[in-house]
Structure formats: C-alpha cells, structure tokens
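The complex appears here without one of its protein chains, the remainder shown in place.
Chain naming follows the written order as A, B, C and D, and within any one chain the residues start at number 1.
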Amino acid sequence: MATLYLIFIIFLGGAILTYYAGKLGSVLQDIIFLATILGATSLFYAGVHINDFMSFNPGGITLTWGINYFGWLFSLIVLGLGSLAAVYSVGYMKGKKRRGYFYFNFILSIMAMLGILVSQDLISFFIFWEIMTWSSYLMVIYNGKDDQKLGLKYFIFSAIGAYAMLMAIVMVHSVTNTFLIGNMIEAYPQMSLSWQIWIPILFLTAFGVKAAMMPLHVWAPGAYSSSPMAYTSVFSGALSKMGIYGMVIILVTMISHLPQGIWFRETLAWLGGLTAALGTLWAIKQDDAKKLLAYSSIAQLGYIITGVAIGTELGLLAGLFLAVMHALFKGTLFMVVGAIEKQTGTTNFTEVTGLIRKMPWTFFSALLAIIALAGIPPLGGFVGKWMLYEALITSNHYLLVILIFFASTAAFLYCYKFLFGFFMGQEEKEWEHVKEAPATMVVPMVLMALFMAVLGSWPGIILNPINNGLVDLGFVSTYKHLWDTSILFNSWGNQVVLKPLLYSVVAIFVFFAIVLIWKGFKGTRYVSTKDISSSGEVPGENENLTFSLGFAQPFLRAVGPVMKRQIDRYYTEFADGLESFFEFLRRIYTGNGQTYAIYVFVFVVIVLLFKDVLF
Amino acid sequence: MKKILIILLLAGLGFYIATTYTGIGFGEPHFKHGVKDTYLKQTVQSLHVANTVTAIVVNFRGFDTLGEVTVLFLAVTALGSILYKKRHEVGVRSVLFSSSSIVTAGSKLLFPAIILLGAYVFIHGHLTPGGGFQGGVIIATGFLLMLLAYRNYSVSHIILSIVESIAGITFAGIGLLGLIYGETFLQNFLPVGVLNNVFSGGIIPIIYIAVGFKVAAELTGVIYTILHEKGESNG
Amino acid sequence: MDNALFDLLDYAVYGTAILVMLIGIYGALAKKSLLKIVIGLSVSDSGLNMLIVAIGYLKGGTAPIFSPGYLDGTNKLMVDPVPQALVLTAIVIGFGVTAVALALVIRLYRHHGTLNIDEIKNLKW
Amino acid sequence: MIYFILILFLMILMIAAAIYSVYQKDLMYATIGTGIVSLALSILFYLLQAPDVALTEAAIGAALTTIIFVIAIRNTIRYEGDD
Partner (left out) sequence: MVGTPVLFIAIPLLAAFLIPLLGMIWKELVRIVPGLVLIYLLILAVNLLDHVMVHGPIIEIIAGWAPPIGINLVFSAFSGFLVTIMIFLGLLIWLYSYRFKKNVGYEPAKKYFLLLMMLITGSVGIVLTGDIFNMFVFIEITGISAYGLTAFYTGRDSAEASFKYLMLGSIASTFLLLAIMIIYSQLGTLNMADIANRIHTMNPTYKIISLIFFITALGIEAEIFPLNGWAPDAYSEAPGPVGAAFAGIVVKASVYAIIRYIFTIFDVDGAFNFLIIIGMLTLIIAEMAAIRQEKLKRMLAYSSIGQMGLVLVAFGFGTEEGVYAALFLMLNHAIIKSLLFFSGSYLVYNSKDKLIAEMNGLGKKLPITSFLFALGAFAIIGLPPFAGFWSKLSVLTAAADKNMIFIMSLILFVSLIELVYYLRVVNRLYNSKEKASSIEVKKPTANALITMLVLGGLILLIGFYPDVVTGVLHKASAALMDKSQYIHNVLSINQ
C-alpha cells in the first residue's frame, strides 16, 4: 500500500520540479508536468487496490488512507479528466506567462482531489479539501487582474464551507475521539438529536459551496470564468464533483438514519432544482462563453444535487451518472472555449462567429458535448436525464419534475446559442486567419466527445461502478428489483437491447444531422454580416449584428422578474453592513492615550463590581 | 462629564482597595508563616549583617537588585535612544538659573563633601540605613549641583559609561563567581566576618559599593542627557 | 489617649496612602498636559510606596537594623523588612520610568509643539 | 501626642501637596508640590521605621525627580494649557 505514498510524493515532487524546470526550458517543463500527472495516474490504477487501507499517526492523530469503490468511481472523473486536461494544458499554455505557476497549482489540485478520495479520516479529508481550495484559488487569480475580487469571493465562500466542515469535524471528534469517517458513521445514530441535525447541515454547507448549490453559488461564475480554461475544465468538471462526493456520503450514511432526514432530502432536492432553473436562465443571458458555461455548470450541478438528494437508489444512480457525464461534457466545452480563446483571443459570442470551417474538430467535440448536455439521445446525457425523471416520478416529486423539465428545456436556448454563436453564422473576415487548435488540445476534446457517445449506448460502463460504489456505502443493492420495474433499465442497462422506438429516434436524428452538416458545408451562400438593412437604414461599420446579440430577448423578458435581484447583492449588502459596523467599532481606539488609561480603570471597576458573578 | 466619570471610577477603585487594606489592618502582624522571621534571624546568624533591609536587597533578594540596576541602566540607554540626535545637533545645555559667584564657590566647596557623604552611605550600607542606591543618588546630586552651578561643567560620557559598565560587570561577575565557588548564583563565597564591622557580610558590601558606583554613574547620565536636551518645537 | 489616637491612625495611614495614590491617578487621567500626566503618575507612585511600607509596619516595632548593643535585648519587635526592600526597588524603578517618560514628553513637544494630549493622536483606529 | 500630631500634619501636608500639584496650572509649582509630597513621605517613612526607604525617597523622590521635572519643564512649556 506504499504505492499511495509514492503517488503523493510523485505529485508533490513533480509539482515543485515543474515549477523550477521552467528556468531550464519550456519543453522540459511540459514533459515533467505530463509525466507527473500521467505517471501518477497510471500508478494509481496499476498499484492501488480497492479497500486496502493503511494508517499512520502524525501529531497523535490517526489518519487512514485507502480507496473504496465509491472513491474509485470519482477517481475516474478526477484522474481521467485530469489527465486529458493535462494534455490539453500543454497546448493551451504554449507561449503563455507563468507556466510554472499554472502547472504547480494544476498538479496540486489533482493531488488534492485524489487525496480527498483516498482519505478515510476527516482530518486528511479536510487537509486535502483545503489544499484543493487554495490551489484553485491561486488558479483563479492566475491572470493577476482580479479587479472584481473574484478570487477573494471564491475563497471566502470556500472558507465559509471549510470552517463549517471543520466545526462539524471537531464536533464529531468530541463524541468519537477519533477522526475516522467510519467511526463517525457508527457513532452518528447515538448522538443527541440537535447534533444529528447540525452535523449534516454543517457538512452539507461545505459541500454545497463546492457544488455551487443555490444560495452558495455566487462565487462560481466569476471563478469559473476567470481561471485559465484548461484548468476550468477540471475546476468545473472534477473539482465541483468533490462536493457531490461528500454530499452522497453524508446523505447515504448519516441522514438516512435520521427520522427527520426527509426534510434534508426535500430541501436539498428543491435547492438543486432551483439551482438548475435559475442557473439556466442566467446562462441564457450571458454573452461571454465562459460565463455561459459557468452558469450552465451551476445548473447542471443542480440536476445532480436533486438526483442525489432524492436518495432513492435510482436517484443516486441518476445523479452520479449525470456527475460523470457533466465532467465529460463540461470538461469538453471548457476546452472548446479555451481552444477558441487561444485561436481568436476572445470568447464573446458577439464577436466570434462562423468557426465551423476553421475549427472542424473543435466543432465536432462541441457538438457532441452540447448534445449530451441538452440530454438529446443518443448520447449519455439523455440516459442520465431520463433516469433523473424516472427517479423523481417514482418518488412522487411531480412539482420538481416540472421544474427540472422547464430547466432542461430552457437549456436548449443556451445550447443553441453556444453552438450557433461560435460556429455557425456568417464567416467574418476578421477570423479568416483562424486555424484549428494544436493536436494536444484537439485530441483530448475528441476523445472525451467519443466517450460520451459510447456512454450513450453502453451506460453500464459507468453504471456498474456506480452501483459498486453505492453498495460500498452501505446501500443495499436493489439493482435487480429496479431492473424489473424500470423501462429504462430494461432497455439501456443490459447494454444490448435497443428498443425500436429509441432506435428510430436515433436514426432520424442522425439523418437530420447529416443533412444539416451537408447543407452547412455545401448549400450556403456567403453573405457579409453587413449585408442587411433594417427600415431602410444601412447599418454602419461599427454596428454589431451578430446572431447572438440580444439572443432570446422575449424569453428573458418573460422570466425577467425572477432574475431581477441577484443573491449576490444580498451578500454584498450584508458584507458592507458588517464592515461599516466594524468601522464604527474600531473607533474605540480613539488614539488618545488618556482614554486608553480610562478604559483600564473602567475595566477594573466593572470587574470588581461584578466579581461575585464572574468568579 | 469625563471628570465625573473618572472620579466615580476612582471612588469605586478606592473603595475596594480601602476595604481590602483596612481589612488587613494597620500595624498588626497579618500572617503567621511569613518569610520575614527567617530573614531577621538569618541576617544576623549567617550573614553577620546589621541592616536587614540591606541583607534582603543584596543577598536574599539580590536577584531583584540586579534587575533593578539593569532597569536604571536601560533607562539611561532608552533615554539616550529617545533623545538621540546626530552629533552636530547636540543641543545647548538648558540653563535653569544664572548662578552667582556665591553659588559657584559654595558648590565647589560642597561637592567633595557630598561625594564623601555618598561614599560613606554606600560603604556602610550593611551597617546603617542607606546603601548603594542612596549613596549613588547622593553622589549624583553632587554632580547635579556642579552641572547647575557651572555652565561649562561637563562629565565625560565615556568615563560614566566605563564606570557604569565596570560596576555592572562586578555585580554580575560576583554573582557568577558565586555560581562557580558556591553552588548558586549570587551566593556568598567570602568569609562573613564579624557583625557590625565594616568588613563583614561577605559579598554584600562589595556588591553594594558596585551598585553605588553604578547608580551614581547612571543617574548622572540621566541628568546629563536630559539637561542637554534643549527642546525646540518644530511641529 | 495615645492608643485611641493610634487606632485612628490605623485607618488614616492607609487612607492617606490610597488617597494620594488616587489623586495622582486622577491627575494622570483628567489633566491634558503630558507633564501633568507624568506628575500624576509620579504622585500615585508615592502613595503606593507609602501603602507598601505601611503594610510592613508593626506597632511598637523598631527599624530592622541590628545596631551594636541591640542584640542583647533579643526578641524585641522589628517591623517587616521585606516591604521596605520592595519599596526600595520600586522607587528606583519608578525613577527610571519617570525619566524615560520625561524624555518622551520632551521629544513629543519637539515634534508637536504642544503638550496637550488631545492634540497628540496621529495614531488611531 | 507630638508624634501623633506630627504624623497627622505630615499626612495632611501630603494630601494637600498632592492636590496642589495636580490642580496647579503652573507646572513649576506643581513640581514643587510633588517634591513636598516626597519630602513629607520620606519623613513618614522614617516614622514608619523605614530609614532606608526614607533616605532613598528623600534623595530620589524629593531631589532628583523634582530636578528632572524642572529640567523637562524648562525644555517644554511652563503652563498647562486650558483644558
């Protein structure tokens, strides 16, 4: 089991080496970086056995490391996406400044996420959690132009979560006297009711922040969009999943023992649903691809939270499957944006159009990812969505189904905007010189896109590990039972039978897609974007007439009232209020030495007067 | 308003201090097992020193005294640091009063007597009231007199500093010798002599003489430094 | 007669000491001039020293000095020497602190041209 | 009896001098007030059977402290401003 040690040493050593290798040469730096990530990944899958634990005692605290099936499932997301994003990063970072900084934090993030998964005790869990937080914070401020204090916001919210978690950890410790997660789970049913309620709330706060759950999500758009895209794919794809990972553990192992647990579930599920709906609406409004994807991430995480929160086996399966899918398609999409940013220098829909011919492979990956995101068959996203609806309906959450359904329908709008804004439309002269991104960037995107397609037809590849993981968490597998009742599992789960109806849907879809693409390449006439006129006026040179400008305005007007007040503003007002209170308070220190001396006597006399109470 | 508050506060504080101390009682023995009886007994028996206060200050609680001379030493240093000016800025000595020839002549006459008195006081510190501090202060007042009487009278900083250092080293050094020849720091390692002789009490007179020199030099230094600080407001 | 008066003194000595101390502190807290503050602190030190010595006093005791011929009549009452030794230390330390304080006052006057403590508050909040 | 009156006188003198030195606006006189406090105190120390302390207080409190106050006042301003 020393392999785990070795892996962490490789990560740490690699991070430091990479940082300093920049002085010797950028190629060497790339090689060390890739070798670290890929080496550690392959070592992990080759040398680490599941359910093999080891313990050690730093500072008198027993720590246990090892991985179970559930962690192993998430390690697929972390290391898989991490490796691909690492390959992508090499291309993305070519010619950029502060590569050492980027690589260092990238490796540390991956290490921290893996660390979270192998931690079987709360202390190392927390330590890795925090390493993950600050390494990602350092990524957010990578550009050094943190004018809106996005990094600070991210960090503060993470810290709120982390401190909540820390509080829960020490509360648990005062009962069990150890930090082992297993002991916590065992001791939980014996705790007093108020602690039984508070501990999960505190934990869920921490996980909710990372999973960008509704009232705690305000950091996410800024943080996702301002860190380098190569990292954002990991940030949104894998890092946020750590929140989901934690939530599942808490929900399954603790809340399920609590009679009042139903309230937790309902609240969480509804928060997830709201997150999905509002995130989607905000995403539609964005003109910047990074922001759009960031809000879309929030929305997608909402689906996952809802699925997980319902707590039935089907719900968990759906949520976790969506989590994997989200890692894949959101990873891909951020990579796509990164590629576009690298090639064109901007990510604004109102500036870039018609890249379909310039960057065909990028378009291909974007297309598949968008299809998966929107939940259109036959890609994996559809499977997840379907399972989610099924889970919601079987557990009688009809209102929630409506909400989710509304959200996923509205999601088509931004999917369309994304796809059309960048790739379709007129080809402007400004972007004529644009070429396809380098191979190191394209290959990871395409690989992921293909994998999504595979998952659409063979979801069992992922569903089996998920099931194993759930069994590992103490869930009694009722897989067999579901197999019989659910249409979905009948048709998709056993990987071979495709029902004629679905088969024909796929056929029709493929047909239309081919037609559309064919038309796109052959049958269009080149028209300049300026070649229009409205009300007899010829638009001027500087008039922006891109397709995405003012996209979906009527719809946004309709839902406008919902979006009028951002939660963000409440936080800001709260913080401002606090600060002015502090400002008022610090005037205690008047600067007059005599006043300070008087304080001394006030203190003495007050203490003397109340000495019988105080002592 | 503020004054009323202060008076109220002080009244409250005074009330508590007063109740405490009146409860303790004046002029009565307050405790049974105090250390003072041991001090009174041992001063005569083991140290052969007449003045118990001296015995306490120099021997029983000699460590305090070491700290105390250090405080004075530090006060001089801090004073120099606070009022430090670059050499060309050294101020003119402030003149407190213009002295007539009677004063100057009288001062000259008095000066040796004051020094002698000071020396007497610290040499006999273990026999009679007085000791290093008192004697040192008396010597310092002698210098003060000269400084005030003569406008041009100056005390060499370097000599002051050397005297101070040597006296301090003597004190600390005797302490360390106690550690070497005896077993503990500041332990008496000299014969204690006969009670009420000048040469009695072992290391006590030596230390007190060192303290006397040190205090004299330090206080002279304090006065000299402050006297040469002609304050001019520039703010 | 004498005894009754001494009983009164019981309280008067402590009372005086505490009163002087409080007057000094009042000066330090209520007066605006920096020099007045230092004067106040110095006065309060005097009161405190008196209080300490008074604690060591024993009625009918003599000074703790074994002058020649004293030892013959042993077991005569002596006042407590310990507070005296402590006060000795405290007085010298108090002088050192006062000297430093005055040096600071002189320097503050050099910089600010005033001794009013209300006007010397560049550092605040 | 004389002893008693002496002590009482000294104590009253001390309090009065203390109040004087706190209230006097002319700092030079206030300093003299502290000197008187110290002087009275040193005699009181003597009466309280503390000759060592009396000597010290007389030398340091009454003489040296007063002098450095006077020097300090000479170097700054003599009158306490309005407060």
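One rule holds in what follows: a residue touches a chain if its C-beta (ideal position, glycine included) is under 8 Å from a C-beta of that chain, and two chains touch if they have at least 3 such contacts.
Source: prediction; values computed, not measured.
Peer 1: Can you list the shown chains that the hidden chain touches?
Peer 2: For the complete complex, the undisplayed chain touches A, B, C.
Peer 1: Going by the contact rule already stated, which one of A:Leu38, A:Met167 or A:Leu258 would touch the omitted chain in the full complex?
Peer 2: Here the residue in touch with the unshown chain is A:Met167.
Peer 1: Give me the chain C residues in contact with the hidden chain, please.
Peer 2: 21, 25, 28, 34, 37, 41, 44-45, 48, 51-52, 55, 82-83, 86, 89-90, 93, 96-97, 100-101, 104-105, 107-108, 111-112, 120-123, 125
Peer 1: For review purposes, identify every residue of chain A that touches the missing chain, sorted by number.
Peer 2: Against the missing chain, chain A presents residues 58-60, 123, 126-127, 130-131, 133-134, 141, 143-147, 149, 151-152, 155-156, 159-160, 163-164, 166-167, 170-171, 173-174, 579, 581-583, 585-586, 588-589, 591, 593-597, 599-600, 602-604, 607-608, 611, 614-615.
Peer 1: Name every residue on chain B in touch with the hidden partner chain.
Peer 2: 16-17, 20-21, 23-24, 30-36, 38-39, 42, 59-64, 66-68, 70-71, 73-75, 77-82, 84, 86, 158, 161-162, 164-169, 171-173, 175-176, 178-179, 182-188, 235
Throughout what follows, only the chains that are shown with their structure count from here on.
Peer 1: So how far apart, in whole Å, are chain A and chain C when each is placed at the average of its C-alpha atoms?
Peer 2: Those two chain centres are 70 Å apart.
Peer 1: So how far apart, in whole Å, are chain B and chain D when each is placed at the average of its C-alpha atoms?
Peer 2: The separation of the two C-alpha centroids amounts to 19 Å.
Peer 1: Send over the residues of chain C in touch with two or more other chains.
Peer 2: 6, 9, 13, 19, 25-26, 29, 32, 54, 57, 63-65, 84, 88, 92, 95, 99, 102, 106, 109, 114
Peer 1: Which residues belonging to chain B are in contact with no fewer than two other chains?
Peer 2: Where chain B meets two or more other chains at a single residue, that happens at 2, 6, 10, 13, 51, 53, 129, 133, 219, 222, 226, 229, 231.
Peer 1: Give every residue of chain D touching chain C within the complex, in rising order.
Peer 2: 1, 4, 7-8, 11, 14-15, 18-19, 21-22, 27, 30-31, 34, 37-38, 41, 44-45, 48-53, 56-57, 60-61, 64-65, 68-69, 71-73, 75-77, 80-81, 83
Peer 1: For chain B, which residues are in contact with chain A within the complex?
Peer 2: On the chain B side, the touching residues are 2, 5-6, 9-10, 12-13, 16.
Peer 1: Across the complex, what residues on chain C touch chain D?
Peer 2: Within the complex, chain C touches chain D at residues 1-2, 5-6, 9, 12-13, 16, 19-20, 23-24, 26-27, 31-33, 35-36, 38-40, 42-43, 46-47, 49-50, 53-54, 56-57, 61-65, 79, 84, 87-88, 91-92, 95, 98-99, 102, 105-106, 109, 114-116.
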